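In this view, the complex is presented without one of its protein chains, the others remaining in place.
For subunit A:
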Amino acid sequence: MSGKRISLIVNGESVKAEVLVNRLLSDFLRDDLALTGTKRGCETGVCGACSVLVDGDVVKSCLSLAAQVDGKTLTTVEGLGRIGDLHPLQESFMAHGGLQCGYCTPGFLLAAADLLSRNPDPQDAEIREALSGNLCRCTGYQGIVDAVRNVAESTHGN
């Protein structure tokens, strides 16, 4: 298997690496960069646990190759916020019961961030539609939808 040199920005830091051309982005992030916040739930593009932002758009990293993100800017859940400076979505998921076991949470946070960047004031139906590429088995989605709506409302003041 041939290798490829890639250079990219991950969570604000520049990364250079040599990867096999068939290296999955999810494996690259988790195993090579130790960014284990990106989860694997199906590895077939259905559950969304592996979602990351690539140049601001949500992407399922189990369906992408590391070689494809050469030159791009990535945000994983670890890049969303930090202790004392949480992303509003992180705060809101906590406050509204948007998570229980937390396994799906990184993926939902990034899918929600992607939604709000495209549509800052979504209706519930739009939230549900935008998040339908992610599965959660714990919350029944209600806390997640509440959390996303709340961020939208507090930034829009309505």
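Brief remarks on what is shown
As a working rule, a residue touches a chain if its C-beta (ideal position, glycine included) is under 8 Å from a C-beta of that chain, and two chains touch if they have at least 3 such contacts; residues count from 1.
We adopt the following convention: contacts and distances are computed from a predicted model.
Its record in UniProt calls the unshown chain "CO or xanthine dehydrogenase, Mo-binding subunit", which is the match among "Exporter of polyketide antibiotics", "ABC transporter permease", "CO or xanthine dehydrogenase, Mo-binding subunit" or "Fumarate reductase iron-sulfur subunit".
Touch with the chain omitted from the figure is made, among A:A17, A:L63 or A:M94, by A:M94. Residues of subunit A in touch with the missing chain: 30, 34-44, 46-47, 49, 76-78, 80-83, 86, 90, 93-97, 99-106, 109, 124, 127-129, 131-132, 134-145.
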